[in-house]
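As you look at this complex, bear in mind that one protein chain is not there, while each of the others sits in place.
Labels A and B are assigned to the chains in the order they are written; within every chain, residues are numbered from 1.
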Amino acid sequence: MEEYCIHLAILCCIYLILAHSFNISFGLAGLLNLAHIATYAIGAYTYSILTIDYGYHFVAAFLLSGVGAALFSVFVGAIAARLRGDYFALGSLGFYFVVSALLINWREVTRGVLGIAGVPRPELLEIDFYENRNFLVLAVILCLGCLACMYLLQVSPFGRLLRAQSENEFAAMSLGRDVARARNLSFLISSAFAGFSGAIFASYLNYVDPSSFSLTEMILVLSMVVVGRPGSFWGVTLSTIFLVLLPEPLRFLDFPPSAIGPLRQIVYSAILVGVVYWRKEALFPRRRVV
Amino acid sequence: MSSSTPPLLQVSSLHVHLGGRDIVQDVSFSLTVGERVGIIGPNGSGKTTLFNSLSGFLPVSAGSITFREREISTLPPHRRAQLGLGRVFQNFGIFREMSVFENMLLAVESNRKIPKRRRQSTVAEYLDLVDLLEKQKDKAGSLSGGQMRLLEIARTLAVGAELLLLDEPTAGVSPKLKDSVRNLLVHASDNKRTIVVIEHDMGFIGQLCDRILVLDVGRLVLDGPPDEIRSSQKVHEIYFGDAHA
Partner (left out) sequence: MLDFFAQLTVNALIAGSVYALAACGMTLSYGLLKILNFAHGHLLMIGAYAFFFAFAELGLGFLASSIWTLGFSLLVTVVLFRIFIQPFLRYSFLLVLVTTLGLGYVFEAVVQLLFGAEVHAYPITRLSTSLQLGPVYFTTVQLIIVCASLLVLPLLAFILHGTRVGRRVRAFSEHSEAAQSLGLSFVRYQYGVLIVSAFLATGAGVLVAFDTNMYPTMGTTYTIKAFASMIVGGMGNLWGTIFGAYFLGFLETFGIGLEIGGVGLPASYKDAFAYVVVLLILLLRPEGVFSPGRRRV
């Protein structure tokens, strides 16, 4: 039982970083980047490849996962520059599919659907991080660190600028601010943190494969921000923990193991649909009536 | 104007609530057949919203709309159109990818009073009315602003509208064609159609309308003949400040 709680706590740490990272580009800047889960994947794969194939140390690999994910976001920024508003979401979705296809097919690098196994736990200060309790401490420290950074960002002038350009891009531009640069920067930061959470994820599970980065995961992350109210730091925190813990009771009911996956998928998808349904005024602007 | 004929349109205490705000507040007026009415007011005074609620594209929060003695405020837009309530849109309600001919054909086909065998000739008649007969094979999107506007008005007449709501009909129209638009509308009202125009072009309104309604912040503040409106102190305030910051 205690092991199980530790497991859940570690998952919470990972998803808290991930959800808040999405909150920066969606909640603050108002950009629905459906490729966000791809940056998470990049972080996870970068960490895995660096530690296994090149023997990088944890700290270096961790930081480089963030860097790798952030570099990747440059593409997303390019898409955002070319496609305005709602069409950006479409473009980012297309981009996600391309990355997903690469993860599955570029076997030389990613090992395809088999995934990369044997990703090591961190080696720091002679502590055995294969002991989950110790890993949890590390995860919590990293999580608090990342969340603190993101919180500071939210309340900073930069955060205010992001909010302003999301409400009225032209008004923000007229104030003399470089909105495009702010937007790209928000993608960079958002992706970096997604990369960090990916690294922790890879390190914890000791394994990455494309199925962990499916669109259903994106739906989950989207739900975490939408349910908690986009832009709200504490809202997103609470809703993330809630959504991570929500399907767990399913384990204790008598379902066959093959049903857990689909049931989880139903729960998360249904929640997203429900919340979007009830919050549609706040999330999606009305179309212009003639 | 005979006072014993019932009004064509009667709007009573109309309220339209949208996006958390009251866009149209307690507006009441009535129109008789053949009138030519102008609606003016600063931007944001609720003119287009008023039209949208009359046409049925926006729901009515309170009040009633009676057309030909029939309560229509709960009817969908197409039913109101079938009863004779026509609309010309600010952003040109023209089907640009279709030919001019097809645009008019759509209207003529939708008019049940025109028998099938007379459709082709009726299309030609209406296109000729607005000098677009030679252009009938052209894509409607290739027309100039004024030509599109004339097409749209002619189409509304062809479908049998008795009350025409026109939202800024002279926007994007060259001065020469503005005269054509005005003449077309006068011709329509001479044929027992009722015209209501939202406009910013005061000259146009002055020459066309015999009555003007002034809207400000969603309320109807003045209702009278053009001379009265022109010389009104209140209208001055509304447009040039003082009354509210």
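Simple rule for what comes next: contacts are C-beta pairs under 8 Å (C-beta built on N, C-alpha and C of every residue); 3 or more make two chains touch, one makes a residue touch a chain.
Since the structure is predicted, the reported quantities are computational estimates derived from the model, not experimental observations.
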item	value
Touching residue (missing chain; options A:Y4, A:Y54 or A:Y87)	A:Y87
Candidates B:P7, B:P77 or B:G172 - the one touching the absent chain	B:P77
Candidates B:L50, B:I65, B:I114 or B:V159 - the one touching the absent chain	B:V159
Residue numbers in subunit A that touch the chain omitted from display	32, 79, 82-87, 89-91, 94-95, 97-98, 100-102, 104-105, 112, 215-216, 219, 222, 258-259, 261-263, 265-266, 269-270, 272-273, 276-277, 280, 283-287, 289-290
Residues in subunit B touching the chain absent from view	55-57, 76-78, 81-82, 86-87, 89, 93-98, 102, 105-107, 109-110, 141, 152, 155-156, 159
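Quick note on the criterion: only the chains that are shown with their structure count from here on.
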item	value
For subunit A paired with subunit B, centre-to-centre distance based on mean C-alpha positions, whole Å	51
